[in-house]
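Below is one structure; the comments refer to it alone.
In this view, the complex is presented without one of its protein chains, the others remaining in place.
Per-chain numbering from 1; labels A, B and C assigned in written order.
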Amino acid sequence: MEPILAPESIDLIALAPVIVLSVFAMMVLVVDLFGARDKGLLAFISLIGLLMTTISAFAKNPIPAYSFNDSYTVDHLSLFFICIFTISSALAILLSVEYNKREGIRAGEYYALILFCTVGMILLASSSDMIMIFLGVEIVSICLYVLAGIQRDNHRSNEAALKYFLLGAFATGFLLYGMALVYGSTGNTNLFKIADFMQNPSAQSNPLLLMGLVLLIIGFGFKVASVPFHMWAPDVYQGAPTPVTAFMAVGPKAAAFAAFFRVFAETFAAMAPSWEILLSIIAVLSMFFGNLGAIMQTNIKRMLAFSSISHAGYILIAVIAKNSLGSASLLFYMLTYAFTIFGIFGVIIILGRKGEENLEIKCYSGLAYKHPILAISMAIFLLSLGGLPPFAGFIAKFYIFSAAIQEGFIALVIIAVLNSAISFYYYLKVIVYIYMEEPTAEFKVSMSPLTLFVVLVGVAATINIGIFPGSIIALASH
Amino acid sequence: MFLTFVTFLPLAGAAFLIFTPKENAAAIKQTALAVAAADFLLSLFLWTNFDNTTHKMQFELNVPWIEAWGINFHVGLDGISLLLYVMTTFLTMICVIASWDVKKYIREYMIAMLTLSTGMLGVFVALDLFMFYVFWEFQLIPMYIIIGVWGGPRRVYASIKFFLFTAVGSLLMLVAILWIYFHIQETTGVATADILYITEHLSAPLGTQKWLWMAFFLAFAIKVPMFPFHTWLPDAHVEAPTAGSVILAGVLLKMGTYGFLRFNLPFFPQVSYEFVPMVAWLSIIGIIYGALVSMVQIDLKKLVAYSSVSHLGFVMLGIFALNPYGIQGALIQNINHGISTGALFLLVGVIYDRRHTRLIEEFGGLSKVMPKYAVCFMIVALSSIGLPGMNGFVGEFLILLGIFQVNAIWAACATSGIILAACYILWMFQRVMFMEAKNPKNLALQDINIREAFTIVPLIILIFWIGLYPKPFMDTFDTSVTHLVAKVSPDNFGPSPRNRHDDQRGKHARLITPTEMASLHHKLQAPKKF
Amino acid sequence: MFESTVPLPHYLMLSATLFVIGIVGVLIRRNVIVVFMSIEIMLNAVNISLVAFDHYMNLSSGQIFSFMVMCVAAAEVSVGLAIIIALHRNKPTVNLDEFNLLKW
Partner (left out) sequence: MLLKLTCMVPLYPLIGSIINGFFGLRIGKKAVGLVACGSMALSFLTSVLIYAGYLLLPEGQHVYEQIVWTWFAVGDFSVDFGFQVDPLTLVMMFVVTGVGLIIHVYAVGYMREEFSYYRFFAYFNLFVSAMLLLVMGNNFLLMFIGWEGVGLCSYFLIGYYFEKKSACDAGTKAFIVNRVGDFAFLLAVMYIFNIFGSIDFTEVMHAAPEKLIYGGEAVTIITMLLFVGATGKSAQIPLYTWLPDAMEGPTPVSALIHAATMVTAGVYMVVRCNALFNLSPLTMTVVAFVGGGTAIMAATIGMTQFDIKRVLAYSTISQIGYMFMACGVGAYTAAIFHLVTHAFFKACLFLGSGSVIHGIHGEQDMRKMGGLKKYMPVTYWTFLISALTIAGIPPLSGFFSKDEVLYHSLMDGNIAFWGMGISAALLTAFYMFRLVFMTFHGESRVDPSVHPHESPKVMTTPLVVLAGLATVGGMLGVPLFHGWHILHNWLQPVLHFDLASALQHSEHMLHAAGRHAPSWTHLLEPKEHSGWIEFSLMVFSTIVAVIGVAGAYIFYIKQPHLPAKFTAGQWGFNLVQNKYYVDELYDDVVVKPTVKGSNLLWKECDTKAIDGAVNGTAKAIGWFSRQAQTLQSGFVRNYALFIVVGFVSLLLVMF
């Protein structure tokens, strides 16, 4: 047996973001332990940590670089994803400060958990080994289990955590089994080696491998909340504290997609015909069930949960397209999605009241005439989610569709566009309440500067990326 | 640059209004009017400086927008779009005046109106498919808001219906646009969505072209709206506020017909030619159906809305006559419909403001109470039914003349629309304006006031101007239409349509900047695997 | 290292059976703890496969993998139990079907 880990293959510089962030996370824990009364300090440290992480991510040059026996990769995809993660974590932390104060979440681990979760996401997006992927998935998941249930005395939060935990663990079983089967049929856990192995046509028809692929799809499908593995998402999104929901909808999802993309579009690209159809079915189902589910919702968080399921469907198209446009569009989509989602949840937090109240859509009646800035921001976010120009969501969708069209998945794109037409309906419904109904009750808003800042960042990014997407596209499509 | 300025001026005005305190209604209205009027005057300046001896785009601006995709910010006007452009600024101005008495959220209203204006102008100037699509979808938002916030009792239903109907159609167009984009990239090696370039170089297999054509058709047919995609229109019109209806009828519907002229015909001449019978019959059904249904309406606005279906049927018929008479007729009829139907909506708005009802049975004998109003209404109504000497006739006659060259039976069927038009308009007019004023609520109605006169008189002047001396209008698009007709002429459909443009190849090469070329090369050479 | 007389498919069958048992356990049991344990069975079923593969193909990463799985499972257990306890504080039950606030 050869040595498992050659010392020269360990490249800590490549691993810098993980290390930096872990250090900061532990620092948060320590500071909290030694009586930081002001949780804002923790948030501040976390933000600094995220900033340092982002900077350290670019320490490795040139890219692509590999570390730990090629099980950790620093490439364009992972760098971009790290940026998405740090941005979304930062936004989540910004959203949390005021929210936690209001909801009485005093736990200092909160920020540490977010940072650890981000570590997991970075690992997930950078891993090129199944073991690493598994670790990443689990780090992310375990943090999220806790985060979802961080409001210990809230029944909904508890229930969300339980559901998420049980189902998450259940799905992990599938993922793991899939990995085991893939490992068994290829003899490798390293994705590069598996990809090489796949060049051999006879290897592609191994039933064990195919079975493993199906199981992997389930595992990843669960993490990205795609139908029929999505059932947890609405409940968890609704029950979890709002900033956590926002965080969950963006960061971990993006990380899962990164892994999804790496495993399927890159590693198993050679046997695409056998999984394309499965992913297409899942994508179509996700779009349909996501949108159909969203139409009837009255709770905005739950509606956004369903909407995020349908978005998972759209993003899957990028995975299916599996070309360079596909990866670029995936990156672009996740970035714009992050800004939009955090913006929208920012508005929700501002309008929410203690105890997760005031989340019914009809509570927003007449918002436009009391708080025009919030109203227009909300409208912009919703329209962007719907994919209407000139907002970022449109460019993102356009990007993904173009990737699919380039590969000839025209039917898939047609289904997707029809679905976005359905999705307009429920996005518009919210706008109807905001703009076209008369105010029914007074709005008690907690217009905290940090939250407002997130909203404004979201608006600025959504519009700016929508109108001048050039630079981001250039970054994404390297 | 100037064109860009004119196009975005209303948006800038809207942005300015955001920072105006909402209590100061007068200032808001004056600012909005000033912006709209300035925009109109500037667009007139475009018109006077327009060189109508060439079909080429003018006032062009072509700068890279999304370099990675080869998408440019490319604007320009030719004869086909210029008049629609001017009409948009004109109607925006009229609509701002017409909305003077809006009480509810006047600032937001004006912002929406001005934003809408930029959206519509953008559609007409865009020379890049991507950009076109952006504007095409973008203008939905302010219109949706205008209908939904300032509309009638069923405004929410109407606004969502309007939005979804249009969105469904245009989303399929998006797929077609993407397909074309990649096809062009594949066949010519140039990543571009430039409309002019695509017009020159698109050479898809005929079967595919049919699908693409259908995708564009659906988007535009819904917008026009053609039978049987029209049912959003009556709802939207009925619920929209007066100015919304005017813009809807005057400009938004024209975007559909414009789309046919800018995309369906030049992109897919052969397919367009093959689909002529289908479009013609749909248009004819639309003409007759719209007129018949219009006849039995009990709501004034609905009546006018259905009459739009009928009128736009004429326009479509003219376009698909594929000869200069028909297309020029269609273009002038586009303008005419904007003016006449716009004016009709304004006039209906006048009595709606006073009586808060649009039911025909509520009125009667108005010409005794409001004689000036009655005269205006009469003139507009007559223009709408195409009385010779007024604008409607010129367009309708040319359209019929055009389609007569193609098929006399179609012409005969379509011509029957003018009988029905007389029926529904005159019957309505009689019930509203003539007979005894039985309803006591109508006895004390104020005649048209100065502000309302300011909105309607310019339209009436145009009605007669175009009716008696349409030359300045028709000269504007004469050359462009001739060029277009030459393109869709069936003589052109050789086995390989690309060959005939061999000599013109490279003419648009300048559209592709070096950076774009570089990024394209990079993309082509970049390894797929990591 | 000794030569095994048990062929690989047997291990795999065992692993699959255990996995299915785990699934069925999750599906039919109502007790949170039992469901949780069923999930652990599933994870361990996977471990069997991993180790078996390693052994028969003379590899090593599978074993490492299975250690990782065990570690993670342990972590999961701690978090999971913590959640269940937190839950139990608010609502003294371990019947899964009673956690039904969030639906539709």
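A few comments on the model shown:
Convention: a contact is a pair of C-beta atoms (placed from the backbone, for glycine too) under 8 Å apart; a residue touches a chain by one contact, two chains touch by 3 or more.
Just so we're clear, the structure is a prediction, and the values are computed from it rather than from any experiment.
Note that the undisplayed chain, when the full complex is considered, contacts A, B, C.
Shown as candidates are A:Leu33, A:Ile277 or A:Ala460; the residue that touches the absent chain is A:Ile277.
For the chain left out of this panel, the touching residue among A:Ala90, A:Leu210 or A:Ile300 is A:Leu210. Which of A:Ile10, A:Leu33, A:Ile48 or A:Ile295 touches the hidden chain is settled by the complete complex: it is A:Ile295. Of the listed residues B:Ala36, B:Leu347 or B:Leu387, the one in contact with the hidden chain in the full complex is B:Leu387.
Of the listed residues B:Asn49, B:Thr187, B:Gln430 or B:Ser489, the one in contact with the hidden chain in the full complex is B:Gln430.
Although one chain is hidden here, its contacts on chain B can still be listed: residues 161, 165, 228, 230-232, 289, 292-293, 295-297, 324-325, 328-329, 365, 367-368, 375, 382, 387-389, 394, 397-398, 400-401, 404-405, 408, 411-412, 415-416, 418-419, 422-423, 426-427, 430, 433-437, 468-471, 474, 478, 482.
Counting the whole complex, the residues of chain C in touch with the unshown chain are 23, 26-28, 30, 35, 96-97, 99-104.
Contact between chain A and the absent chain runs through residues 162-163, 166-167, 170-171, 174, 207, 210-211, 213-215, 217-218, 221-222, 227-229, 231-232, 234-235, 274, 277-278, 281, 289, 292-293, 295-296, 422, 425.
Quick note on the criterion: only the chains that are shown with their structure count from here on.
Taken chain by chain, the contacts run in an open path, each chain touching the next and the two ends left apart.
The chain occupying the central position, as judged from C-alpha centroids, is A.
One inter-chain figure worth recording: chain A and chain C are separated by 26 Å, centre to centre, where each centre is the mean of the chain's CA atoms.
For the pair chain B and chain C, the distance between C-alpha centroids works out to 64 Å.
Averaged C-alpha coordinates put the centre of chain A at 41 Å from the centre of chain B. Shown for chain C are the residues that touch two or more other chains, of which there are none.
Those residues of chain B that touch chain A in the shared complex are 64-69, 105, 108, 130, 133-135, 137-138, 140-141, 144-145, 148-149, 155-156, 159-160, 163-164, 167-168, 171-172, 174-175, 178-179, 181-182, 519, 523, 526, 528-530. The touching residues of chain A, when paired with chain C in their complex, are 1, 4, 130-131, 134-135, 138, 142, 145-146, 149, 152-153, 155-156, 158-163, 165-166, 169-170, 172-173, 176-177, 179-181, 183-184, 187-189, 234-236, 238-239. Taken in their complex, chain C has these residues touching chain A: 12, 15, 19, 22-23, 26, 32, 35-36, 39, 42-43, 45-46, 49-50, 52-53, 57-62, 64-65, 68-69, 72, 75-76, 79-80, 82-84, 86-87, 89-91, 96, 99-103.
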